[in-house]
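Here is chain A:
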Amino acid sequence: MSLLEVTDVAKRFGGVVALDGVTMRVDEGEILGLVGPNGSGKSTLINVLSGFYAGDQGRVDFADTDVTSLPANQVAALGIARTYQIPRPFDTMTPRENIAVSYMFGQHRHSLAEAREAAGEWLEFTGLGDVADTGINELTLHQLKFLELARALATQPSLLLLDEVLAGLNPSEINQSVEMIQRVHARGITLLIVEHVMRAVMALSHRIVVLDQGKVIVEGEPEQVMADPAVIRAYLGDRGLDA
Partner candidate 1 sequence: MDLISQGVVSGVLFGGLYALMSLGLSLSWGALKIINLAHFSFILLSAYIVYQLSVSYQIDPLLAMVVVVPIFFVIGALMQMFFHAVDVDEFKSLIITFGIFIILQSLIQTVWSADFRRIGIELNPYATQSISFGGVAFPVSQLIAFVAAVLIAVGMSLLLSRTYFGKAVRAVAQDRSMARAYGVDPRRVAVILSGLATSFSALAGLFVAVGQSIFPGLAVGWFGIVFSVVILGGLGNTLGTLTAGVVVGVAANTASVTWGPLSAPLVTFLILIAALLFRPEGLLTRRSVA
Partner candidate 2 sequence: MNRRRRTLLGFAAVAVILGFFPAVQEALDLPTFYVIFLFTTLFWVAQASSWNILTGFAGYFSFGQGAWYGIGVYAVSVLVGKHGWPFMAALPMAGLLAGVAGLLLGMVVFRLRRLSGEIFALTTLAIAFVLAALARLLPAIDGGTGIFMTGTPLPEFLGDFTTAMYLLTLVFSLLTVMAAYLIQDSRLGWGLFAIRDDEQVADGLGVPVFRYKMTALGANAFFAGLMGGLWSLRLGFVTVDDVFNIRVPLFVILMSVLGGMRHWMGPVVGAVIITTISDRLNSAGLADVSQIIIGALLVILALAVREGVYLRMRDRWVTTAAVFFGALALVTLFDINGSLISDFAYAMVATTLAMLVPSGVWERMRANRGGTGGDGPPETLADDLTEANT
Partner candidate 3 sequence: MRTQRRRRYLVVILVLALIAAACGGDDTTDTTDTTAPADTETTVPSDTETTEPEEMEEPSGEPIRIGGTLALTGFLAATGAIHQAVGEVFVERLNEQGGLLGRPVEWVLLDDESAPDQSAAAYERLITEDEVDLVIGPYGTGNITSAMAVAERYGYVFPHHTASLTYAYNYACHFSSWSTGLHPNITNPNLIYDALESTGTPPETIGFVVNEFPGTMFIAYGQDGTDEGGAVSLAEDRGWDVVLDLTFPTATSDWAPIAAQIRDADPDFLYIAGLGVNASNIITAMQAIDYSPAGMFSQWPAPGPLLQTEGADGIMSVTIFEEHPPFTDNPDAVEVSGLINDALADAGIPYTKVETQAAASWTAWEYLTQAAEGAGSLDQQAMCDWLLENGADTLFQGHIEFRPDEQNYFEDLSKLKQVQDGDWWVVYPEEFAAPDRSLIYSPDE
């Protein structure tokens, strides 16, 4: 059954139409890949789902609750967590503190005391144990991306929105991350991943939704989606078909 229902959601910025009546769903326990060329509205959709933007029309239901007009923190409290394409850690805090804070809030409230073990656990999980108490400025991009992930996981979400976790990583780091994402999924967390790295998306996703110019153009199994002419057109323009 579906965990997240997106019905006819639209979002305009001034004249620009970022989302134009998007309707899609994320099923409980699946990994859904959200792909599309630049400016197709993927990030906007993530922002709408996580409650940062209020959609101009349409409705979003999560676990049978209408979350359309909820502020981000209430959406988070219901169990939707997200990461940021460009890592945004709390830079006056150590990684441990970063994670502890999100554990205190997130889906369930926890005390400062409980936050500590939890932090340890997620540091462990993402392999950040040895940088746990250093300054943020000493972390590599790779580590920062993992911190993003750890912080999102610490909110104990039932749905996790991953916004280009792989962007800017080298092949070996990508493999590491892919394997990590699978482990996250193994913990029973439903995932919606926005990605450019097709190889990874194909490997991870059970289903793929293709977004173009704010519309869902195709939805389905990875292979069939990738074979779809509309998708090829969207990515390569018409030339793609002749080739």
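Behind the choice of candidates: all candidates are chains of the complex that A comes from, given by their letters.
Following the convention adopted for this analysis, a contact is a pair of C-beta atoms (placed from the backbone, for glycine too) under 8 Å apart; a residue touches a chain by one contact, two chains touch by 3 or more; residues count from 1.
For clarity, every value in this text was computed on a predicted model and none was experimentally measured.
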Identity of the candidate that touches chain A (this complex; choices 1, 2 or 3): 2
Complex contact set, residues of chain A against candidate 2: 50-52, 71-74, 76-77, 81-82, 84, 88, 90-94, 96-97, 100-102, 104-107, 109, 111-113, 115-116, 133-135, 151, 155
